[in-house]
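Let me give you the structure first, and then I'll get to my questions.
Excluded from the complex is one protein chain; the other protein chains are retained at their positions.
Let's look at chain A:
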Amino acid sequence: MAESHDDNPALFEDDDNRAVYIFAPAGHGGSPQQEKARPVKRRKFTSKRASSSSAAAAAEVVREGEAEMERAQTTTAAAAAFPPLFGGKESVEAAALRRQVFDTAWPVLDGRIKNVLREANRTTLEDVSSFIRDAEGDTTRGTRIPAGFIITGPNIASQDLLFEQLSEALGKATQARFVRLRAAGVPNLKAALKKVIRDATAQVSSDGGGGGDGDEDAKVTFGRDGRKYLDYDLEGLHAFLSSQQDPLKRVIVAFEDSEAFESSLLTDLLALFHSWQGRIQFSVLFGIATSVELFQARLLKSTARQLFGAKFDVVQADLVLDNVFKSAIAGTQATLRLGPALLRNLLDRQRDQVAGIRVFISSIKYAYMCHFYANPLSVLLADEKSLTRQLLQPEHLQAVRTLDSFKAHVEAAVDARQLNHAQSLVEDDGYLVKQMVEQRQKKQDYLMQLLRSLHLLTSMDLVPSRFTDLYVSALAGGLDLTPTIDAIKRLGADDVPALINRLLAAIQTGNPDLDLPGWEDEAEDLISSLTEIRDEIEALAEQAREKGQQSLKSKFTAQSKILRTTVVAQKVQLSQDTAKLTEEDKAFGKTIDSLVDLLTHHIYSEPIDSLFLHQAWAYDAEAPYRDVFVPRPGTTFERALTRPHGYLGCECCSKTTGTLSATLPTTCILYQLYLETGSLVNVADLWSAYYALVGEDSDVGLGEREALVRFYRGLAELRLMGFVKQSRKKADHVAKVKWLL
């Protein structure tokens, strides 16, 4: 390639010939022209984005000034403001405040999520470390290698986190060197040993503080007494560990995806570790996706005999997901509410595509980013101190008035004959601002009500359903109590007091996962009613027992209906009889009724989109999430190549949907032709087909050489995109590689 470039030195700057280089901006050092050029560009595009074109011109002026201010501000403030919205009319303060809210909101959640993740694996980590520690003193072990079998389940994305934590925790707890092996990284014994030795020796140099002296450490490793060791010689590792004055000489080797390792490699490695056991304390960990039995079946018996194993279970990804969900999405700490549609989408993806928990967290973060970046009303989430009246521009109010929820709110007010209220909302800015401020409290109330209801519902533990599902459906369409009520009605007299006790306890303690404190003070009447009902039922049960009745029945319980079978004149008659209910039974039924009434009164929730101004604090757009995390490159390429005018929006190609036309970009033409070919493409024929289309006889009328240049380019681009590759089957043929985009 170099030779060819030499022919045309003018075409290439130095930069382009280098594969890697440090970017030096063209305008660096103060070429004013460049400095100027950039804002112009940006201005142009902001105006393009602006919804109203008439405002664009004004926006440009505003923005020019703001850009300067923004720059001035960023020198003082660490965090840069978001680009202003409202077509550039948003004030810098408002934009900065949005950024500030984001910067404070996310780290809180991030901390909580990290905490959850740490907690989730804590018991496993502790168990493993104590096993590794104790195995040394265990006399039954003999010379066998301590081996921890960690059942991780099939989700390899979550394994990563686990092993990271393991390496941290074990490094601390046992002063061991931790080496992680993945099957893809170590194809053979030599590579595995190299990696073990390298990682075991490297860790100290980075842990030891000074990064600069890592180099010297490496020298010590292999040549302190003048001897050099091959980099796959465990002797070298031994010498290194001795030189580190490490009395324990512990090395832990973790096989992350042990199923993917060849069993012969495992056998060799384990045999080697075993033979070095006296000098270096090897321990091994296996991440197992299936079961220990299957894993053992892959090992030789002699190898299995060298292991001293213990099995550890890991909290399954589902449970971790639930916990993260509770703390980060549902919890009171979450500033932003994610809407039901997005949540459903996220959860489905977790379930269907076995995406790791990290992807889930990233998705939540991305939703936050989108909301604060692109929604000017997100500024309303700022605390009262920083959200001043001056900050709210006319545009903010205008934006509020265009919201669906505003319309619904006003219409509801009109229906309720609160005409003054409705009119003020529409006309009086001051009134609207007041209402907006009031909404903050309403939002808090709504969330509290929602979470408490959910908490009570789950603590009743009557209907088996996941918290995540309950939460999402509550957001989408309000809480559905029917299954729970049915379950309550079927409860016996002994179970109801227990249920009420659970509810009382739930009110008292709240839910730490959701960060929901107990609310005894606020729920006095609920508590007293509940206790009343409990006492009543207990009294009734007592009465019934005195009367010799076995148990209380209510009209709802299944046993109260008796199916009678009578044989009359060789015919079977079925009749249903309501068993006789005693006085106590009837009273019990009434009490249950009142309990149900009480609960339905207290446990309820409305759909999230029924709230006025929910757009400011709820985010429910699926599209950005889908585009950003689940790309569909095949469709994108297909669309670009078959219908280029969809992107280009040009006149010339707009009529050609899926058909050939000479005006299409060359690559698109070639792609169309490519679709028609078989698995082997004759380039000569491809060329003649192409030339027939664009050549001298056609509308475009390209000369042969010019067409050939284009053809070359198109073909090279097809190759670059991986559509064709070289074929040796026939002269001037290429092989087709892609069928399914």
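In the analysis below, contacts are C-beta pairs under 8 Å (C-beta built on N, C-alpha and C of every residue); 3 or more make two chains touch, one makes a residue touch a chain; residues count from 1.
Note that in this section contacts and distances are computed from a predicted model.
Participant: Can you work out the missing subunit's protein name as recorded in UniProt? Choose among "Eukaryotic translation initiation factor 3 subunit E", "Origin recognition complex subunit 2", "Glutamyl-tRNA(Gln) amidotransferase subunit A, mitochondrial" or "Beta-adaptin appendage C-terminal subdomain domain-containing protein".
Facilitator: So, among "Eukaryotic translation initiation factor 3 subunit E", "Origin recognition complex subunit 2", "Glutamyl-tRNA(Gln) amidotransferase subunit A, mitochondrial" or "Beta-adaptin appendage C-terminal subdomain domain-containing protein", the name matching the hidden chain's UniProt entry is "Origin recognition complex subunit 2".
Participant: Consider the whole complex, including the chain that is not shown, and state which of A:108, A:315 or A:369 touches that chain.
Facilitator: Only one listed residue reaches the unshown chain, and that is A:369.
Participant: One chain is left out of this view; which of A:358, A:440, A:502 or A:590 touches it in the full complex?
Facilitator: From the options A:358, A:440, A:502 or A:590, the contact with the absent chain belongs to A:358.
Participant: From the list A:137, A:247 or A:633, which touches the chain that is not on show?
Facilitator: A:633
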